[in-house]
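One structure is given below, encoded as structure tokens.
Only one protein chain is missing from this complex, and each of the others stays in its spot.
Chain naming follows the written order as A and B, and within any one chain the residues start at number 1.
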Amino acid sequence: MKKLVVALVAAMLAPVAMAQNVKIGVVTFLSGPAAAPFGVPAKNAAEFVVETLNAGKGPAPYTKRGFGGAAIEVVMLDEAGSTTTQVTEFRNLVQRANVDLVIGYVSSGNCLAIAPVAEELKKLVNFFDCGTPRIFEDGSYEYVFRTSPTATMDSVGAALYVKDAKPGAKSIAGINQNYAWGQDSWGDFELAMKQLVPNIEVKTSQMPKLFAGQYNAEISALMSAKPDVIHSSFWNGDLEALILQGGPRGLMKQSLTILTTGETAMHKLGTQIPDGTVLGARGPFGPYAPNNAYNKWFLGGYVGKYKEQPNYASYQMAQAFLGVKLAWEKAQDANGGKRPTNEQVAAALKGSTFEGPGGTVRMAIGKGHQAVMETAYGQTKLEGGKLTVVNVKRYPAEQVNPPEGVKSADWIKSGFKAK
Amino acid sequence: MRFDRTPLLIGAILVALLAGGPFLPQWAMFMVTIAIARGLVALGLMLLLRAGLVSFGQALYYCLGAYAAGALGRFFGISDIFAQMLAGAAAAGLVAFILGFLLAKYRGIFFGLLSLALSMILYGLLVKNEALGSTDGFNILPSTLFGIRPGPDWVRYAVFASAAVVALLLALAVHRYLRTPLGRLAPAIKDNEIRVEYMGASARHAVHVMYVIAAVLAGVGGALAATTVGHIDPDMAFWTTSGEFIFITILAGTGSVVAPFAGALLYGVIHTTAYDLSPNTWQLSLGAALLLIIVFLPEGLWSLFRRRVSHS
Partner (left out) sequence: MNQLLSVGVDGVIYSAWLFTAALGLTLIYGVMKIVNVTHGSFYALGAYAGASLTGAWLARGYPPMLSYVVLLAAALLVTLLVAPLIERAILRFMYAKDEVVILLITYALFLILEDVIKLVWGVNPYFIAEPYALLGSFSVAGLAYPTYNLILVALALVAGLGLTWILRSTRVGKLLLAVIHDPEISRAMGINVNRYYLITFTFGSLLAALAGSFTAPTVSVVPGLGVEIIVLSFAVVVIGGLGSLPGAALGAVIVGVVRSLSVHYMPQVELFVIYFVMAMVLAFRPRGLFSLAEPRKI
């Protein structure tokens, strides 16, 4: 009986003792089609970064152990399932597991649903990957942040690259998945191209179902139309199927094909991608990452631990952690060394600038909650059996991200007017 | 005549929920509210099941209800919770009335598959509709109660309480309906439709009415779910959502109008537990749990209570 009492008391006191740890909820795809290209690379990055930070081995200024001296404890959650499930599980994370903050979410639908819930529960959440600009364009939040740029950047960057790489292009076509991501990506790209090349002709816009897998008919339609440029925001299985089915038929040779999330296919499918295909990494990640100390640390450590290359989802997760860490520590210092509240961390993260393996991240728009970065695109070239990128062009953040307070679609339509 | 315990049971549950609500942790209140919303849809399915019909596309009305409630807020700025539920009911009921003319003629697996096709058509239409956000959907305004916007601590309870009251009233109504002549026709249709026609009743008419009732219930459930989760997207019309409802219905059994709510709650608990305990293999846990329940409790959850009652 005494043992039971002791155990109960210990259990009640335990949360207080464990409060030394910083509990972070990490939400990303552990199952389903999004696991391989985004979820697992992101999870791996999270685990690597946390391990390194907890050992105090991060590069300056990330040298402090964990977050401000307290070890990081990760609670991992699968992002698969309906929005209802995700909202339920987010509430459980916050109210049952009592996490200090949440980093995660790849799916734009989930991000949109979670944002108001985070506000309601007053819990800091950092979206690390989802692309829709709507989050901070349609609403403003105190507790919600995104340390990666929006998908607008990808489409505008793609259009700029097309103009640079194929200035004589007269027609475009697209093959995108028929859901919000694909529709928005194509929509923005089409708008941007029309601004840059006013008489551009749109030959066809193929919108197959998500995860259709069989694209013979779409490829035939694209090849009959003979556009100068083909745009695709396909990812994972669909992207690989497109490459595997389109490559042998000469799709990429006939038209300049730009794959805005192509970087994820680079490592697995490398030798199958025809030369000259334009690959995007949703920002300065992967092959486009700068040669700075952070990238050396991240790339070297990640490859050393997992024996495979990190992709852009890994980079985004890494910088999500780094940005929050810096803000946490800044808030902690301002708080006299005591654990900061979510409000204090939010205040420190807002409008901040930090460095990561992808370069400089500036929380410049969305009232200081949304990050902007430069972007880069390049073309593939098989050299000695290894896939590399050549003809890389970089575009500064201001050229590919809308200014503060302006909606992406309006900004593009205005001819990319800076404020 | 045997004493009808169900209204008493409904009343007792309602009182328990309303009184106990404020003491529940918020995440539990959230789960119960979602269970109530899903339970409503399952209640409608139970109704159809009594007539031997399984709708694989009930998510159609669930989704319509949600979008109707969302549209109220988005286009008209109305966020009163009862208005939302009413809008859900009306939208679902109207569509069901029209589609019922076609569907009431089908039986068995074809009823199921045609309803599936219709729900997937709605899904396709919503995905194509960029004004409504396509697959990203849109957020719904937090509900107000009779014009008052409850404070952040009370809004959950307000939704929870309204849900409980409306749902249990609807359950009571369905219970009463099942005792009417039209309601009693359901098992007769399941057994032998031709004899029903010989008796002078119209099986088609009865099925049409049941279909609309089930749709209205699903519409209210959808509106409730929308305001509880705060977000609406086309996934609510996808066949896997319909699948969840069917599972809940079979889980619960057809024993009582309260059973679907219990089934929905159990489903929610199993789902969340699977996520918690086995984040890497939650599908396996969920599938295994459901399989076990189907195998060992073939009459559904409610058979546990019924057995006890009959033994006394």
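By our rule, a contact is a pair of C-beta atoms (placed from the backbone, for glycine too) under 8 Å apart; a residue touches a chain by one contact, two chains touch by 3 or more.
Keep in mind that this is a model prediction, so the values were computed, not measured.
Asks: Touching the absent chain in the whole complex: find that residue among B:47, B:186 or B:286.
Replies: B:286
Asks: Looking at the full complex, which residue from A:33, A:69, A:274 or A:403 touches the chain that isn't shown here?
Replies: The one listed residue touching the chain not shown is A:33.
Asks: Which listed residue (A:237, A:276 or A:290) would be found touching the missing chain in the intact complex?
Replies: A:237
Asks: Which of these, A:96, A:249, A:305 or A:350, touches the one chain of the complex that we don't see?
Replies: Among A:96, A:249, A:305 or A:350, only A:249 touches the chain that is not shown.
Asks: Going by the touch rule given at the top, which residues of chain B touch the chain that is not shown?
Replies: Residues of chain B in contact with the hidden chain: 54, 102, 105-106, 108-110, 112-114, 116-118, 120-121, 123-125, 127-128, 192, 194, 239, 243, 246-247, 250, 280-284, 286-288, 290-291, 294-295, 298.
Asks: For review purposes, identify every residue of chain A that touches the missing chain, sorted by number.
Replies: 30-33, 35-36, 39-40, 178, 204-209, 211-214, 216-218, 220-221, 223-224, 236-237, 239-241, 244-245, 248-250, 268-269, 272
Throughout what follows, only the chains that are shown with their structure count from here on.
Asks: With chain centres defined as C-alpha means, what is the inter-centre distance between chain A and chain B in Å?
Replies: The separation of the two C-alpha centroids amounts to 36 Å.
Asks: For the complex, which residues does chain A have touching chain B?
Replies: 30-31, 76-78, 81-85, 87-89, 91-92, 95-96, 108-109, 112-113, 115-117, 120, 132, 134, 139, 178-181, 183, 187
Asks: If we count contacts the way the header does, which residues on chain B are in touch with chain A in the complex?
Replies: So the residues of chain B touching chain A come out as 25-27, 30-31, 34, 127-128, 130, 133-139, 152, 225, 229-231, 233, 235-236, 240-241, 268, 271-272, 275-276, 279-280, 282-283.
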